[in-house]
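Quick notes on the structure that follows.
A protein chain is absent from this complex, but the other protein chains hold their places.
And then chain A:
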Amino acid sequence: MTTVNSAVRLGLMLGLMAGPAVAQEGDPQRGETAAAVCVACHQANGSGKHIDGAESWPRLAGQNAGYIAKQLQDFKAGRRQNATMQPFANMLDDQQIADVAAYYSQLPVTEAEGGGEADEALLARGEQLALRGDWNAYIVSCKSCHGPGNEGAGSTFPGIASQHAGYIEAQLHAWQANERGNDPQNLMGAIAKRMSDEDIRAVAAWLASQKVTAQ
């Protein structure tokens, strides 16, 4: 998300974050230092990486700071499970989490990978799911929560346009298998469980092929 500046984003984070992840003001400069442990996977520019057929690492650049902070807190507390992420999250204290989140949130959104080889029919299905949904299967559109352009809404609903296909697929499958459940009120889980493998491939490919341009 690059249409909302980091000050607004922090404001949203402070205003909307609830629960144990007590909102703290993050400092992007300190965050850059603290993020040294993140760059091996998420890269210096926050682009993350798509790896075909293996674990993909999400783009963090331009992601909402409140969302990033909540995910880190959830990894620490075990509300979100990932063997790779947990030890790194455990290295960060609350202030460092806020700082790292602030740092990545103000980086420009990078392009995503993994959507390039999808055929036209798959992309058309992906676009349908992302923008209009498939109500006969009660799959509501991504956009209805993830906001205009699927670039995120508030600190609860992350930007998913220009996110790596491998990461999106893995997360939707994790929700289906009850391996991820740190969304509020199971909002994502309920919908993920109605999606077919083909739907997941389609929507991941389409979202990964979207470019998010800075304004």
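Keep this in mind: a residue touches a chain if its C-beta (ideal position, glycine included) is under 8 Å from a C-beta of that chain, and two chains touch if they have at least 3 such contacts; residues count from 1.
Rule of thumb we're sticking to: contacts and distances are computed from a predicted model.
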Revision key, fill the gap. Answering from "Fe-S cluster assembly protein SufD", "Putrescine transport ATP-binding protein PotA", "Amino acid ABC transporter" or "C-type cytochrome": the UniProt protein name of the missing subunit is "C-type cytochrome"
Point to revise | Contact with the hidden chain (one of A:N90, A:N186 or A:T213) | key: A:N186
Check your understanding: Of the listed residues A:N45, A:Q81, A:Q95 or A:S144, which contacts the missing chain in the full complex?
Key -> A:S144
Revision key, fill the gap. Residues on chain A facing the left-out chain by the touch rule are 3-4, 128, 132-133, 135-138, 140, 144-145, 147-148, 151-154, 156-157, 184-187, 190-191, 194
